[in-house]
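A single protein chain has been omitted; all remaining protein chains appear in their positions.
Per-chain residue numbering starts at 1, and chain names A, B and C are given in the order in which the chains are listed.
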Amino acid sequence: MPDVVFKVDQSKSMWHQEAPGHNRWHPDIPAVAQVRPGDEFRVECREWTDGQIKNSDSANDVRDVVLDRCHVLSGPIAVEGAEPGDLLVVDILDLGAVPQEVGPAAGQGWGYTGVFAKDNGGGFLTDSFPNALKAIWDFHGQQATSRHLPGIRYTGITHPGLFGTAPSAELLARWNERERALISTNPDRVPPLALPPNTNEVLAGRLRQGSSEFDRVANEGARTVPAREQGGNHDIKNFTRGSRVFYPVFVPGGNLSGGDLHFSQGDGEITFCGAIEMGGYIDFAVDLVKGGMEKYGITRNPVFMPGNVEPRYSEFMSFIGVSVDHESNTNYYMDATVAYRNACLNAIDYLKQFGYTGEQAYLLLGSAPLEGRISGIVDIPNACCSLYLPTEIFDFDVRPGAEGPAKADRGQVATTS
Amino acid sequence: MPDVVFKVDQSKSMWHQEAPGHNRWHPDIPAVAQVRPGDEFRVECREWTDGQIKNSDSANDVRDVVLDRCHVLSGPIAVEGAEPGDLLVVDILDLGAVPQEVGPAAGQGWGYTGVFAKDNGGGFLTDSFPNALKAIWDFHGQQATSRHLPGIRYTGITHPGLFGTAPSAELLARWNERERALISTNPDRVPPLALPPNTNEVLAGRLRQGSSEFDRVANEGARTVPAREQGGNHDIKNFTRGSRVFYPVFVPGGNLSGGDLHFSQGDGEITFCGAIEMGGYIDFAVDLVKGGMEKYGITRNPVFMPGNVEPRYSEFMSFIGVSVDHESNTNYYMDATVAYRNACLNAIDYLKQFGYTGEQAYLLLGSAPLEGRISGIVDIPNACCSLYLPTEIFDFDVRPGAEGPAKADRGQVATTS
Amino acid sequence: MPDVVFKVDQSKSMWHQEAPGHNRWHPDIPAVAQVRPGDEFRVECREWTDGQIKNSDSANDVRDVVLDRCHVLSGPIAVEGAEPGDLLVVDILDLGAVPQEVGPAAGQGWGYTGVFAKDNGGGFLTDSFPNALKAIWDFHGQQATSRHLPGIRYTGITHPGLFGTAPSAELLARWNERERALISTNPDRVPPLALPPNTNEVLAGRLRQGSSEFDRVANEGARTVPAREQGGNHDIKNFTRGSRVFYPVFVPGGNLSGGDLHFSQGDGEITFCGAIEMGGYIDFAVDLVKGGMEKYGITRNPVFMPGNVEPRYSEFMSFIGVSVDHESNTNYYMDATVAYRNACLNAIDYLKQFGYTGEQAYLLLGSAPLEGRISGIVDIPNACCSLYLPTEIFDFDVRPGAEGPAKADRGQVATTS
Partner (left out) sequence: MPDVVFKVDQSKSMWHQEAPGHNRWHPDIPAVAQVRPGDEFRVECREWTDGQIKNSDSANDVRDVVLDRCHVLSGPIAVEGAEPGDLLVVDILDLGAVPQEVGPAAGQGWGYTGVFAKDNGGGFLTDSFPNALKAIWDFHGQQATSRHLPGIRYTGITHPGLFGTAPSAELLARWNERERALISTNPDRVPPLALPPNTNEVLAGRLRQGSSEFDRVANEGARTVPAREQGGNHDIKNFTRGSRVFYPVFVPGGNLSGGDLHFSQGDGEITFCGAIEMGGYIDFAVDLVKGGMEKYGITRNPVFMPGNVEPRYSEFMSFIGVSVDHESNTNYYMDATVAYRNACLNAIDYLKQFGYTGEQAYLLLGSAPLEGRISGIVDIPNACCSLYLPTEIFDFDVRPGAEGPAKADRGQVATTS
């Protein structure tokens, strides 16, 4: 096992760790550790809400989640010699749930998939499912099952939802400018269009609350929800073991931070809160490509090479969506978001014929190793997206046939009371 | 070889085939053949523009293409016993280029990838690449190479871009209503938002020009460019050998039509004109699930099971895009289309460091067996898409390294004169 | 389609083709065609027994087969510039059954799997199954079904059983010497230990029967059954589309010959007569590595790179065998042949619980895309081999469970009368 450069005691909040992490992006958050090119090291992570979600049969905790505390990130970790313009090469050697423990923190033998309430974050299908929902998953090695989703067992593509380098002050300013401009187009929208800097529940590593540095981070620090130029919350399920990521470096040392580990996720993470969320560990090796941003034309986003140990599935039910609102008979010009939403809704309608509730199907799509693809993006006016659901994850035959679907009472997910 | 129920002489236009096909969707286009559930049969296809594009080193033919003639479809083929509400089960047993021939029609040993001029259709990146472009591909069994894209060789995932059942009169009316509404929001846009019915270059099977039936088809018939409820131009690269598609049936007999065969395509078919386009053949088996639309909740789009003989690649360069215009620093709320466009532009910038022109990279992305995935679709405000380009298709090392990219003069695609 | 350098009329015997092939290995069989490095070309092939086996429900034709006529090979094809010591690079661009025809010759829409009678060739399990057997397969694109094996459908890994270069006179002499020595250890064995040169039914290309050249070939020519230093009857199922083979060159021109096309085969081709046998076509590209045998240390056998379009299966029932005769309780020291035979017998016993006859299971194992692996080859005294049977090829659940196997009457293969 490599050296642990960021330690987490899973019985404590991120605020009370020996060396706390952070929950905003800002160049002035000081590094908590330094590593060298060629080093291999371990980073331990809290579950992204810092333990607000419990292993229970009620979704009240999801309904009442304090989003300002999220994501709690481990880091920053400085890499010796990294300078703006370099590429930081990050190999994901291994990752997993909290090893050798069973307990109350997500990652200790279990994880969860949740959907936020519409008035507290929402989800991709919030118009159809406006209330908070939750499913609890039990881990069996690389496989997961849920008491809230009987008949389903799959191998997770375990990955971190969120890692990134620190933004420069200039890049941060650009983010704040454009996101404020977006919010101003509809400032009262529920859920909001974006999340501006916010001084509530700020954690900034070892910066002391009340210090001027802390206040600067609190006032300017970007929220961690979206992916941006330096990486961040990509939620790319294929960042799994064996992956190599090339992050742009914007500040001296690079300052790598992250967390939000997922035991599994479907493309899109449509449930938002979230994939199968857990705390745990991630092992990295790092290196540098000096001047790599210009050399390779990598300036707007990281580039990566996925690992080669994803589960091998060979049979899929694939659902198609096009950019049309079929209820109102409205066309959306080349809108892949609408198309993918329809593919998801089509999959949900299909699974309901087998006895799952819509809520169950929704949570399944957010967590299972399904693929969401941009299929046609030029055939005016309809974008076409498709969703590939492995049939092997069901313990019954989920394919269409002359005899009709095997309908059964399949329970329900955790809801609010 | 199964019986040929739709024959094509590749030396002749679709208008001059013994039994011509059609280029509009309309319930009144009569079936040209009837098959029974359980039957296996072959359908021969013209390349989608009916041979307007030549095996040449000029893109003038792409620039001047008459889009009103597209797509020329083979069919309709009626299935005995199919009734509205059924699912038509279509197995793709085999498909390929024109067998045993070398000649001037695309599919006769060669195919092409094109990009329309902005003022005649455009493409996904038309703002960056407003002019017509073309690359010619030579077929070597299941592999393709191009004199316009040296250093590249890949195995195609051969598939039909377009198959579908006939719409009912009611469904057709809904299409026309919603697409006209969309067009009316910006009727002078270049390229247009959608293509309304158009009496120019109409082909309606054996309906005689001048007949009232023909005129009805010409006036009401939906253009074939987008995918819609009955299937149509999905451009899903995974509709390959061994796939099973479940099409909703809207008219008695189902009336299956299609064509637009692709030797290969990248997810999104971003070049629009198009993947690697070819004429050829496709072998089907058909069956019915009586009442299957309601039984399985399949009402808005077809569902399919992809084949299991796609080429196996194991290493990818993956490019990420988020829904931001980085030039103007503008955020687009959860817009997967913008995110995927950025992933494409990032891939193009990367490939340019190796000596390819932007035009070459664009045509490569439209045709190679790359995957485009919806990665994060909830992390407000940024949708995140990713594009997986197999490294094995290049005959040089396309991965980043300390030594920098292997830059070389790699030629150029066909352009206009 | 590339130029056809070896043409076959499937309605005629190989003896009556315009340019006949051959059925012995000998350096003096003249080339029928010449190609150049870089060329792409097509070779048409007869089914290996030259049409002795019919699409019928009797195995009498298998029982009575004249083995001296086998294999009928297409070639030799000389490659310009090839010299002894070179490596002949052979790309398998494509291959398949007889295109665009349905008829009485294997390959015309159908193929067969057979087992020889013990007194006329035998098979891997001839002690358990001493009589001739046959199953007929119908082709559906890349998939096959058999009226003799209901409940099974699979995607074939289509490949040539046999291609090779011509031996030099010296190499041929070595073969004859060592095979005669082997035969002499038990000359009366049934089935024989090996097949010596034999003047019966000899075909030697355009050499006229009665000529001294013909007589030399007849008297010295090696039989085509085994694989040897120059390639030959490898029966490697992974020589499929996209493969590249490096053949040692022993005579000027290399003189490539082959045939014995298989629609599908299980590792080992345990049925002997054979996989799924068919006539058809194969498209090649050739090149040379000058002096490659020494450069790369490739002297005793060809080397190859398999293609990347094999069917993707993800779930297998795997059967294990060790080198023990369980009936007589006898140990065979590190004998992988015995171990693999036991793995096959274990699979047959298992499949019989589902209602297949042993004969059906035997023919299935010889033809389906199963993998046979050397697992442990050092753990004295027991070699351990394993056989991986994809579960997806069955239309019922073939996995063990608490409820016991789904037994049914599943018919029988063709037998002798």
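We adopt the following convention: a contact is a pair of C-beta atoms (placed from the backbone, for glycine too) under 8 Å apart; a residue touches a chain by one contact, two chains touch by 3 or more.
Quantities reported herein were computed from a predicted structural model and do not represent experimental measurements.
J.: For the chain left out of this view, which of A:R36, A:R147, A:R189 or A:R312 touches it?
T.: Of the listed residues, the one touching the omitted chain is A:R312.
J.: Among B:E101, B:E315 or B:D349, choose the residue that contacts the chain missing from this document, as touch is defined above.
T.: B:E315
J.: Which one touches the absent chain: C:V324, C:L364, C:I393 or C:A414?
T.: Counting the whole complex, the residue in contact with the absent chain is C:V324.
J.: Using the document's contact rule, name the residues of chain B that touch the chain not shown here.
T.: With respect to the unshown chain, the touching residues of chain B are 312-315, 392.
J.: Pick out the residues on chain C that sit against the missing chain.
T.: Residues of chain C in contact with the hidden chain: 87, 89, 123-124, 174, 177-179, 181-182, 191-195, 225-229, 233-238, 246, 267-272, 289-290, 292, 295-306, 308, 314-322, 324, 326, 329-331, 333-337, 340, 342-343, 345-346, 349-350, 352-353, 371-386, 388, 391, 399-402, 404-405.
J.: If the hidden chain were put back, which residues of chain A would touch it?
T.: Residues 1, 40, 91-94, 99-102, 109, 140-143, 155, 241-242, 283, 285, 308-313, 392 of chain A touch the chain absent from view.
Note that only the chains that are shown with their structure count from here on.
J.: Go ahead and name the chain pair joined by the largest number of contacting C-beta pairs.
T.: A-B
J.: Rounded to the nearest whole Å, what is the centre-to-centre distance of chain A and chain B, using the mean of the C-alpha atoms as each centre?
T.: For chain A versus chain B, the centre distance works out to 32 Å.
J.: Where the centres are mean C-alpha positions, what is the separation of chain B from chain C, in Å?
T.: That pair's centroid distance is 39 Å.
J.: Would you mind pulling out the distance in Å between where the CA atoms of chain A average out and where those of chain C do?
T.: 51
J.: Which positions in chain A touch two or more other chains at once?
T.: 314-315
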